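Omission of a single protein chain aside, the complex is shown with its protein chains in their original locations.
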Amino acid sequence: MKDDKSKAELNYRDLTQSDKDLVSKLATGGFSRREVLKLSMATGVSLVAAEHLLTDGKAVNAATPKKGGSLRMASNLHGPDDQLDPTLFTSTIDYTRGRATYNSLVQHSNDLTPQPELAESFEPNANATEWTFKIRKGVTFHDGKKLTADDVVYTMKRHQGEASTSVIKSVLASVKEWKKTGSMEVKAILESPNADLPTLLGLFQTKIVKDGSTGEGIGTGPYVMDSFQPGVKSVHTRNKNYWREGANLDAIEITAITDPVARVNALISGDMQMVTQIEPNAFRQVESADNVTLLSTPAALQLGICILKNTAPGNNDDFVKGMQYIQDRERIVKRVLKGKGSLGNDTPISSAHGADFCSELPQRAYDPDKAKFHFKKSGISSAQLFVAPVTGGIEDVCLTAQANCAKIGFDLQLKKVPTDGYWGAVWMKEPLNVVTWNMRPTANSQLGIQFGPGAAWNDTFWDNKRMGELLSLSLAETDPAKRHAMYCEMQTLVHNGSGMVIPAFSNINDGIANNVMGMPTVPLGQLGGCEWPEFVWLA
Amino acid sequence: MTEQVASKKEAEVIAELDSFAELPDAPPKRKFRLTWVGYVSCAVVAFWLIICLIGPSIAPFHEMDMDGDDSFLPAGEGEYGHFYLGTDYLSRDTLSRILYGARNTIGISLAATLIAYLIGITLGILAAVKGGWIDMGISRVNDAILALPTIMLGLIVIAALGSSIPILIGTAAIIYATSVFRIARALGQDIMVQDFVEAAQTRGEGIWWIIRAEVLPNAAMPLATDFGLRLVFVVLFISSLSFLGLGVQPPASDWGSMVRENLQGLTYGSYAAIWPALAIASFTIAINLIVDDISAKSGGSLAKKMV
Partner (left out) sequence: MMTRMVMQRIGIGFATLWVVSVIVFVATSILPGDVAEIVLGQSATPETLAALRAELGLDQPWYIRYFGWLGNMMTGDLGISKAGGATISSLIGGRLGNTVMMAGWVAVISIPISIALGLWAAMHPGTWLDRIVTFGTLSLISVPEFFIATVAVLILAVELHWLPSTAYMTGEENFLELMKALAMPLITLVIVVSAQMIRMTRAGILNVMSSPYIEMAILKGVPRSRIIMRHAFYNAIGPIINVIALNLAYLVSGVVIVETIFAYPGLAKLMIDGVQTRDLPLVQACAMIFCGTYVVLILIADIGSILSNPRLRNPK
């Protein structure tokens, strides 16, 4: 271990400056593992060095984890609807409890490649219409029962069928059948080829539960659930029989503080060691406190305005163009997100998606004259936008747009509505509404979920045949250049044709106490994609 | 009923009114004179009422303009003008937002409180005077609304009907009418057992006469004392709705929401949350001091002599 490290450092010193820049970019994320390996070959950095940079990009992660201690984590939302049933997980606090209690077949690494977890290995057949999962041996549930293929098949079937209430039912709809092919082997038979199936099996909702149960807090995960009070807190202690390293802490307590100001104060005053969702207004406070760190992970967390294409005024292309040009993207990133975000180009793909991001697509800029021109051409002089605080900063984005619209004589009215009931009553119903999506692990699932023709959550009702073709073609494409060209074409289609306005992407911003070490940086959710229970330790 | 009978009745009423004024139990005549505290408070209220009218036209910026160089700036010169009270969390001018917001805060709370009083007093005195099933019915519904948390009621109404200024006023008015009803009904009942009312009843006075001549004047002062507090509660109710993300629609400003949205600035030493809090406090305290002054002057004149 020690030798490997010195070797890595030696190799790193041998690099030229431009290589070093490249490599340091790798360490801060934004490149997939595939590219890292390719680059490491090109630059002559040994694989070991590249791996070190990738996984140990932060100095804090280089030290050996220490066992012991306990910590408290506060999420931003909880309530009587807190769940232990993975198929109904919808909030950060559920995801985190799920990570502490259960395991999935597949785990996402920091660079979003699927890693084996309860599946020792996963292999597709030649055309990716069947996937075979070998289940890990010697894994036991917290109550002592051994994990078998039956548990896996039972868990996966909970996402299928008419009576299924799983929130990812439609995401996993491409799987025709889950079949037990051995006592420790499971096969997924697909409707159509899907090379990305393993990444879907790393979703928060696919945690493996015991055959016949709905979860109930008994899993194979690193922590055993001691107590669970929905809307209050849960206490977890270390699983002494955990099947791998990890679970460094003696105990963790998971709760939520819904008031953002109170949440930050709880972190700084030391009541909590980890909190999620630091709002942009609090960045300075967290950064200037000497006992805590602001973790800002670049992610494709979109601040979106959906304009329905199947009704007025969204069916008027000029209106959509006007709404896109009136977004002062630079200002939103600088003022609203305080620099912790990136420019949006009216597509859901950001540089956080790695190679599939189309950097060639010209950035749409704030242009009040063009906006005025398009609004005028559309013949529309006012519109009503429904706003709910679905994600931090979205209201401020709308307020910025409103102020800019007023300057060119367009009357953009904001209708503020509560978050509860929003997804059922407003989103995909009102002609103009706001939206956010958790970042999906692949560009394909991100584009498919929102823009696939006829997709359940095609939230701008934009129906594009070519988009549908490209979505399935790209899944089967293995040539990186061709694949990139396809993704670029899809992003261009969305950029030009859909009713989506995405002026910016927010980073994921959380706060941790300085003695919390080993934080993962998976960009799929708060606090390292909610993966932290397995990795963190206290210095 | 013939005109003759009606006019005869009127004459009787006037005669009895005159004789009643001589009774020892008659309510004291009230005079409104103010102390200097009262005059200062009147000046403050008058100031804010004027701001309600002219606020937007004297504001240096529009309430929605994000013209500051950054959020939570202290007072000073900016690129587009002078920010006398600094900028808020979205780099808007705090002073302008207070000037614009006066209209919403004072307008909504005054309107809601007045409507609450209208509903509450009418129903309360009706219940007290009529009694029986009418009292029973109104009181049960009233108790039921009063027993439920105000924020929850506000949340339900606004989630169901949407948030607009008329709905905010209506919701606040109905919620706070319940407390007014309780007070008005209790006062009404209290007064109905007083000797002078019984005397009037024995004389065969009509119910409306008793309400107008006996119940209302005697209930006026305690109700006025309550008015000031009720107004404060309405202002706070609107601001607590903003705590739940409801309330006045953006970009309109109201003082309570301004306190809420700029709370984070306190940690940077920004006064963006303190100015609107001061605005709320100055207006509501002034109203209450005026009410105090009037009630001390009229009712507690002897109590004052004791000092």
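Just so it is clear, A and B label the chains in written order, and each chain counts residues from 1 on its own.
The rule we apply is simple: a contact is a pair of C-beta atoms (placed from the backbone, for glycine too) under 8 Å apart; a residue touches a chain by one contact, two chains touch by 3 or more.
Since the structure is predicted, the reported quantities are computational estimates derived from the model, not experimental observations.
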item: Selected residue (touches chain absent from view) among A:177, A:211, A:250 or A:271; value: A:271
item: From A:69, A:116, A:230 or A:368, residue that would touch the chain that is not displayed; value: A:230
item: Options B:151, B:167, B:199 or B:252, residue touching the unrepresented chain; value: B:151
item: Chain not shown, touching residues in chain A; value: 72, 74, 79-83, 85, 88, 90, 162-170, 229-233, 255-259, 261-262, 265-266, 268-272, 418-421, 423-425, 427, 437, 456-457
item: Hidden partner chain, residues of chain B it touches; value: 25, 37, 136, 139-141, 143-153, 155-156, 159-160, 179, 186, 189-190, 193-194, 198, 221-222, 225, 229, 232, 235-236, 239-240, 243-244, 256, 259-260, 263, 266-267, 273, 277, 280-281, 284-285, 288-289, 292, 295-296, 299-307
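Criterion: only the chains that are shown with their structure count from here on.
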item: Rounded Å distance, chain A centre to chain B centre (Cα mean); value: 49
item: Chain B contact footprint on chain A (complex, rising order); value: 260-261, 264, 279, 281-282, 284-285, 335-336, 387-389, 395-396, 398-400, 402-403, 406, 414-421
item: Partner chain A, residues of chain B touching it in the complex; value: 62, 64-66, 70-72, 89-91, 155, 158-159, 162-163, 244-246, 249-251, 263-265, 267-268
